[in-house]
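Here the complex is missing one protein chain, while the rest keep their positions.
Chain naming follows the written order as A, B and C, and within any one chain the residues start at number 1.
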Amino acid sequence: MDFDFTEDQKHLQQEARRFLSANCGTARVRQVLDEPDTPFDAELWTAMADLGWQGAILPEAYGGSGMGATDLCAIAEELGRAVNPTPFASSVYAFAEAVNLLGSEQQKSRILPHIASGHQIGCIATAEGAGRPDLECAFVDSSITGRKVPVTDGDVADWAIALANDSHGESLYLIELKRHGVSTSTLPTLDPTRSCAEIKFAGASAAPLGEAGSGKALLQKIHDRAAVFVAFEQLGGAEAALATAQDYAQQRYAFGRAIGSFQAVKHKLARIYVANQIARSNCYFGAWALESQSEELPRAAAAARIAATRAFQLAASEMIEIFGGIGTTWETDCHLFYRRAKQLSLFLGPINMWKERLAAEIEKQWAHADSHGGNL
Amino acid sequence: MDFDFTEDQKHLQQEARRFLSANCGTARVRQVLDEPDTPFDAELWTAMADLGWQGAILPEAYGGSGMGATDLCAIAEELGRAVNPTPFASSVYAFAEAVNLLGSEQQKSRILPHIASGHQIGCIATAEGAGRPDLECAFVDSSITGRKVPVTDGDVADWAIALANDSHGESLYLIELKRHGVSTSTLPTLDPTRSCAEIKFAGASAAPLGEAGSGKALLQKIHDRAAVFVAFEQLGGAEAALATAQDYAQQRYAFGRAIGSFQAVKHKLARIYVANQIARSNCYFGAWALESQSEELPRAAAAARIAATRAFQLAASEMIEIFGGIGTTWETDCHLFYRRAKQLSLFLGPINMWKERLAAEIEKQWAHADSHGGNL
Amino acid sequence: MNFHDTEHEASYRQKAINFLEQHAERKVIGQPGISSCLSPQALLKAAKEWQALKADHDFACISWSKEWGGPGGSAIESVIFAQEEQQFDIPEGIFQVSLGVCMPSIIKLGSEELKNRFVKPALRGEEIWCQLFSEPAAGSDLAGIRTRAESTSSGWVVNGQKVWTSNAHLSDFGLLLTRTDPTVVKHSGLTMFWVDMQTPGIEVRPINQISGQSGFNEVYFTDVKIPDSQRISDVGGGWKAALGTLATERLAIGGAKGADCRELVALASQLPCDTGTVLKDPQFRQKLADWYVNSEGINLTRMRALTTLSRGGTPGPEMSIAKLVMAEQLQQLCDYAMDLQAEFGIINSPDISEQAAVFQKGWLKAPGSRIAGGTDEILMNVIAERVLGMPGEIRVDKNRPFNELPVGI
Partner (left out) sequence: MNFHDTEHEASYRQKAINFLEQHAERKVIGQPGISSCLSPQALLKAAKEWQALKADHDFACISWSKEWGGPGGSAIESVIFAQEEQQFDIPEGIFQVSLGVCMPSIIKLGSEELKNRFVKPALRGEEIWCQLFSEPAAGSDLAGIRTRAESTSSGWVVNGQKVWTSNAHLSDFGLLLTRTDPTVVKHSGLTMFWVDMQTPGIEVRPINQISGQSGFNEVYFTDVKIPDSQRISDVGGGWKAALGTLATERLAIGGAKGADCRELVALASQLPCDTGTVLKDPQFRQKLADWYVNSEGINLTRMRALTTLSRGGTPGPEMSIAKLVMAEQLQQLCDYAMDLQAEFGIINSPDISEQAAVFQKGWLKAPGSRIAGGTDEILMNVIAERVLGMPGEIRVDKNRPFNELPVGI
């Protein structure tokens, strides 16, 4: 039984926290928040690349460090804690993982070294408007036409992976964005510390990624992997929100006593703690499933995603209530967490979709257990 | 604007409360609880009939008092407060209302006077097992065959209304239960203060009630009407549970202070109060819609039903938590409310079904408003 | 039970409608109103004109007695006019604090001279008042204010900071709560003044909220000189005076306005999903039903309060639930509506998604709604203590001098 980060991973995490405290304090995050023309913190991005984070788990052959998935989870928790204003989630958890998993040797050696070095950025373009309408993007005559919106980090990315209809059904494509036939425009979002765009393809050249016609299944695989890392970011955010609220509740006085001595505040904090612990345990299981290449990854990823989304949204909204009036002002940091909690809850698809996915996995497991006389 | 009980109705309600305090205290309720062979409090039933309650809103021509629906709502609230152990809901809110609404002149004059006098009891037999399976009862050769389970008060009733398949589709039938071809057996339930049965029909003679083939729509009408009265019972139960918990929180001391001085207890009570007020307001609207024969009854009944179900279940379960350990014992009255709250939440169908019904009404209203440029 | 006006109410309502139709335009759904089209200056001017017009026709401060310039109407008449007025596109949101909160206190507490000077101009909208009570360290615990007023030979000198002051930048005058004696227990050392907002040393700064808007101000006091003649309460009697003001304030605060079921249904009826539109989705319908029951519950509870007014009584405590319920609902409903839009829910621009924008706006506003006018927790305390009779919180700040109480950040 060894269901925790190893000592090495804890050390890595402490180092990451130390680095981010120095280089990604909320003052730095607020620079991106307050400056509409700054889509992300490029200086931080470069410093992260110098530490090798963007390529942490990519193979050494492609410029990566060949670390394990759990190592990256440990870093992700810290990135979440720091509300990092960078395209790390898009480029590393989603895009790089997808290329490494599905790409041809040529695609990997052409693209991954640039991602690992931080010189290029990748993103995943899945949504085509509100709700989940039918797929309209199409691949015809070796080029792609259609619209993806919103695309997180789409305006700062060099590469995108997009789903499109083709003669095989739905397939994934790799598209270089700074080329003819692609136009991107930045969109305002509820979390200005993360960039977002609309991308229009008008005959953009595109290369197939992974098996043709299996786009949806492959996309789900990508989502499952990315969801585990994102869940650790959400967990980190939730822990930071709790710690901030805890601190405030001890220091802020009303009626002659620390507000943390009031049961209503205590119980709010306790509820957040409970949600965070449940999130942490489910996240660890996700990390295990990812690293051990377990068949249980879809279930583990969905559970981690749901628990971490719940935890971060609860912590971020309740921390404002604990802060009171001052928490509703622009100058206090509470809203950084509130915004990011919502941003991450929608990136990779909303929680209802993940609950449905989890239920489907439970159902499968049940059918299997039922027919084998086993247990759920 | 006169959105409240009238002075007369308030007076009626006070009288009812006084009567029930004297004749339906929890000691009386517990007699039915503790005595498996006592399906209901027959003495109380007779005393209620002496006050004319069973026939309160039936026309004078059929032995009733011809009062308005809101008058009965005022009484229902008190019956709920007292956790009355009688078949009133089945016989009066559901059966008598149905016969009065749908019955032929002959049916009404034959049956209603006995219901109004309390000498006979009626019930509604809708369920045919767990969940909402297909209807299996069938009317063939002027008699009915099939099984209804569970039927609230089915073992003490003289009459039942049941839905059955026939050549017109699904229709309602009136069945005399103490006749050839009917067998009833009492079932144990979570609320032993309300009786419950399985009824088997094996060629029981049955008379059509209301328009043939419209059984489902008619049943919905019956449910809508009954739901308003039941909602008032639930409201009364919720108010009694709150009052009891309030009282206890003021009198019970821990850590040298009344437990009601702890924020956790205060906020629990406040949440119950909020739920009860929302229930009360929705119940009043239900009463208005019923009495004024408004087209809005389906929506009003569903809203009252949902709000009152929520309120009673919340109040009954949280009152136990406020009582602490003693609240989990048989000798304390908390569980009378806990059981009845669940019983009433399932009688007339579960809350999810009512939410779906309300949503359907909102949708209709929206379609209408949309096409008329109006408001929701 | 019925929703009809009495004969008198119906005739009053007709009178109100006649006035409104003569002088204003009905709102058109989907079109932005005056309040969001005019520049701040123009809106202020229009609001003042509208208020004066209402005063000329006996529709301003309807329940105020003739002595103070009102028509001496009933509470229910006041409500009837407000119900009808909100159907019309008139300039909103300027006089709520001035007339709903400050003037009732002036009328109750002020000298004859003060009342003669201030009440009628305020009623006509010629002068605007703000309420200078809350402070950074005194929100829920209002009696914890620290703004000092020190007595000098020529009056008082005030230093300190107020916060959450609506319309301070538009106001001519303010109702000011200060601490005049920090050496006595906290509730005994307070004194209330009125103050001219142009007095040297007063500085008004807007507060930027999460939403990016600034509906409130901070007001800084630096050596502000106030003559003793501007004192409204006894020295040390400020808390009792403030309690009266707060009671009035609580009545003036409604529910949390923002996106609700109507907007949610509008969105759902347009959003695609596997079963057609989201409006047909069983999960959606369960949530919709729950929220609808709450919203209707609050609307109908208001009807119960109006019934009491209509019968000439004083409404009970039922309406204390409105803000608590609706502010929480605003947050949950908006969050859910954004989830329904999947990834698109994060977009925050009416230009890109008009239908969605109302939810993003509500989601940014909701945390403030859950706090302003009493946090969820304070409101539940109020319900438990004042309505349900639970004992008050154990107080550690009642028997020690204010300046010996522990303070935090």
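Quick note on the criterion: contacts are C-beta pairs under 8 Å (C-beta built on N, C-alpha and C of every residue); 3 or more make two chains touch, one makes a residue touch a chain.
Computed from a predicted structure; not experimentally measured.
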{"item": "Chains shown that the absent chain touches, full complex", "value": "A, B, C"}
{"item": "Identified contact with the non-displayed chain, of B:114, B:299, B:335 or B:357", "value": "B:335"}
{"item": "Residue of B:243, B:264 or B:360 in touch with the missing chain, whole complex considered", "value": "B:264"}
{"item": "Hidden partner chain, residues of chain B it touches", "value": "126-127, 129-134, 149-150, 152, 187-191, 196, 248, 250-258, 262, 264-265, 313, 317, 320-321, 324-331, 334-335, 338, 342-343, 345-347, 349-353"}
{"item": "Interface with the unshown chain - residue positions in chain A", "value": "1-5, 70, 242, 246, 249-250, 257-258, 260-261, 263, 265-267, 269-271, 273-274, 277-282, 284-285, 287-288, 291-292, 302-303, 306-307, 310, 352, 354-356, 358-360, 362-363, 366, 370, 373, 375-376"}
{"item": "Residue numbers in chain C that touch the chain omitted from display", "value": "281-283, 286, 394, 396"}
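Heads up, the rule we're going with is that only the chains that are shown with their structure count from here on.
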{"item": "Rounded Å distance, chain A centre to chain B centre (Cα mean)", "value": "50"}
{"item": "Chain B-chain C separation of Cα centroids, rounded to whole Å", "value": "41"}
{"item": "Multi-partner residues of chain B (each touching 2 or more other chains)", "value": "263, 267"}
{"item": "Chain C: positions in contact with at least two other chains", "value": "377, 380, 393"}
